[in-house]
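One structure is given here, and the rest of the page talks about it.
Of the protein chains in this complex, all but one are displayed in their positions.
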């Protein structure tokens, strides 16, 4: 096992990784930007190294400084968390060159999965159902037109290098295709330095469902019950639950099996997630794979009673998967992402937290690096806490989440707690009959009323 | 179901009850003393009523004011929590007179169990093994001498009205019996207004093990896997775990069965706990029953994934037990009680909490009413938080508890966290070979070294 | 800026605010509107208030306006408050058909009965612990009161 790990991240995920490392008896090194010098992740680590100014590109995305920090602290492994460098294949490559273990899949696998179009082709070979769409990159409007006509509108344009909704465009009819195509190309180019687009069939009332897998170097693999991620705004998840009301046990088994086989096919070694679209006829289609821990991993941990981050670290250290096939999930879990943002305009709301009390008690889990007196810097994402609930039934888990949010006291910055409460008490949400359009509709309704 | 409940308590248990009530859709009324006006339990309730000055006897023990508070707020039920009025049979009696439901067993059962000697006789009838000892109250030294000679030294003198170690005296040989007998009588008289003592055989290297039961008005009963409560100082528990390393599954079944039968015998209706002493030959003996929720109930909730307080409220509202027989516990759970006290002298350390960050993440539960900026009043008990961990194995649960305590930041008052870390890293504790003498020995060793 | 500001008038207003310990003041006349906010005088309050303020933005007990539960806190030395020694229901008269024990403006003696608080069906007579003139009755007849709640203000003589 590693003796010291550098956590190349900040915020709640840095603390979560620190928890796992400490439990495994591994010393931790935190890296932090100048604007994070009073952050909890820096203060709670065994060692901490300032790696640059506030701007992420010069600190949390600065590979040389992070690698140097690992070398001068005689670290043997680096955990990238999510976001920042977590899906940049250059990072594990440099780690390897410098003799550092990387807590994630090999660079080669990351490179394939990072190219969303290539991943699509690869997963087709792995026999995963993929969405009808282009066979490869669409270079110009005329090819786009041909493909769109073949698969039928609506379609979605996606950036091959994509992520976070950038360069993504839904096109409902031919007349708007050319214009949207150009916009998407430009957006993709400016966001990722790569204008490559591909096309997929777009399903209006679909579910966004993902399967978490863990696979070790010996090929032991386990897939977990689905996470329902359809509550999204602009392709950003804000609330996740497991299991999904939409997936029965037969379909669950089928999807888990498919994800496990796909992981085997590419010889995946780490934690990873396969994202699927499930249509109204309950067909599921591969969308993309995430080669790192997900923000929403806690809900899987809660229903299974396991520690995914510890598994992830152990796999990277060459150990076997400790979770055995046949483990069953228990009850229902919901995660609410608490963002520092205006609940109406969604504008980020950085600032000083004047007063903060998190809820506790039965079935409640908090993941947060926020503290009373801390000033949320405006430079990074607005996630300040994840409040997750776990109960025997979905209805109880919802009540538990509502109660927890009502017992949360956060003064000083605006948060999306009102929006979360709005979701949790919505009748469609309570019935479990919602899709990826749900949250946008809910917001639109509220704004118009 | 009730529509409004008054919580006749303060601190973490008041918040815990509030959580359960809110999840059941019940409005909450908090009562608070003048020194608790800035307390979290008062601020988070739907309504709050000041019931008296700081002194507990004039506020949290003031039955007329609490009942009046319930009446003027049109409450239909009262939850007593633990401590204060929770085991005073007068309280449910008055509730009944005033038409208020009481979340606990009937006064009659409470009265029997509250008289420790009578409970002993009653449980003997229920076929529970009881410790060798006196058949009833020992009124004078000569009867004490006779009993002691019959059962053999060491013996323990206990107050019939007892609790919290008051009036409790271990006697190892005849010459000291008379003196100890007089001291115990006086102590019992001044603490409980009742000098009645009884005698039990004292086992030096025993375990303190308790079985949680829940039983509804229709007689559905369920007993849960044991809680190991042997880590005690002066008969005060400071850390509990479940399951116990000392109890195998055969003994577990036997003890659960015994507790369930005893609950049936007295027609118990509510949550309750049977405390046993388990000797070196793994014989178990009934010690006493607690007719209220225990401080350490979270560890049972964590391994079973259930909500005991919700069950307790539902039972009082005449509903059936919702947990079904056959439910299995999963993994291991440990609760550490964080007290505001000097870790060496054990003197209470009230004062202002200048800075407070609780740990979070996988398998961690926090029960606390503390917040940054709050001044812990010196009038009540020193428990400020319960940090509980849950993991697949005992070893992992211990590591998780250690990590959680290390990631706790509490500035302003002294706490027993150093002592807890000392326990959690002790080799006897790690091996699981400890008994009720363990903590006293550990403290003595530390003090002498 | 045609209109002249009347400093004398404004100064007078502020002095009044200060004297009466007001924090916010708004006045709107036909051709004139003014709004003044003062900093609360005692220094520590801001720090302390961070907590209660934020907490107290939460729902509080609906039945009464009782932002001030601390009893003997008076600025005016001659103004004395009678506070409730128990939780219960406040009655101004011994029974519905009788007249109230006292009225505003009435002079009262020490130990004179001022009201009844019913707690658990017991009628508790509350006596004055000071002599003086009843300046205000702070609770409506039949309303619930909590421990420490102000019931009457008495102008001591």
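So that you can tell them apart, the chains are marked A, B and C in the order they are listed, and the count of residues begins at 1 in each.
Here, a contact is a pair of C-beta atoms (placed from the backbone, for glycine too) under 8 Å apart; a residue touches a chain by one contact, two chains touch by 3 or more.
None of these values were measured; they are calculated from a predicted model.
Undergrad: Among A:44, A:222 or A:340, single out the residue that touches the unshown chain.
TA: That would be A:44, which touches the missing chain.
Undergrad: Can you tell me which of C:37, C:78 or C:141 touches the chain that was removed from the display?
TA: That would be C:37, which touches the missing chain.
Undergrad: Looking at the full complex, which residue from A:34, A:264 or A:279 touches the chain that isn't shown here?
TA: Touching the chain that is not displayed is residue A:34.
Undergrad: For the chain left out of this view, which of B:121, B:261, B:409 or B:426 touches it?
TA: B:409
Undergrad: Which parts of chain C are in contact with the chain that was left out?
TA: On the chain C side, contact with the omitted chain comes from 1-3, 5, 7, 10-11, 14, 18, 31-39, 41, 43, 46-47, 50.
Undergrad: Could I get the residues of chain A that touch the absent chain, sorted low to high?
TA: Touching the chain left out of view, chain A contributes residues 34, 37-38, 40, 43-44, 46-53, 59, 64-69, 71-73, 94, 98, 371-374.
Assume only the chains that are shown with their structure count from here on.
Undergrad: Mind having a look at which chain is the central one, using mean CA positions?
TA: That would be chain B.
Undergrad: At what distance in angstrom does the C-alpha mean of chain C lie from that of chain B?
TA: Comparing mean C-alpha positions, chain C is 43 Å from chain B.
Undergrad: Rounded to the nearest whole Å, what is the centre-to-centre distance of chain A and chain C, using the mean of the C-alpha atoms as each centre?
TA: 55
Undergrad: Name the residues of chain A that each touch 2 or more other chains.
TA: Residue numbers touching two or more other chains: 355, 409.
Undergrad: Scan chain C for residues touching two or more other chains and write them down.
TA: 50-51, 55, 58
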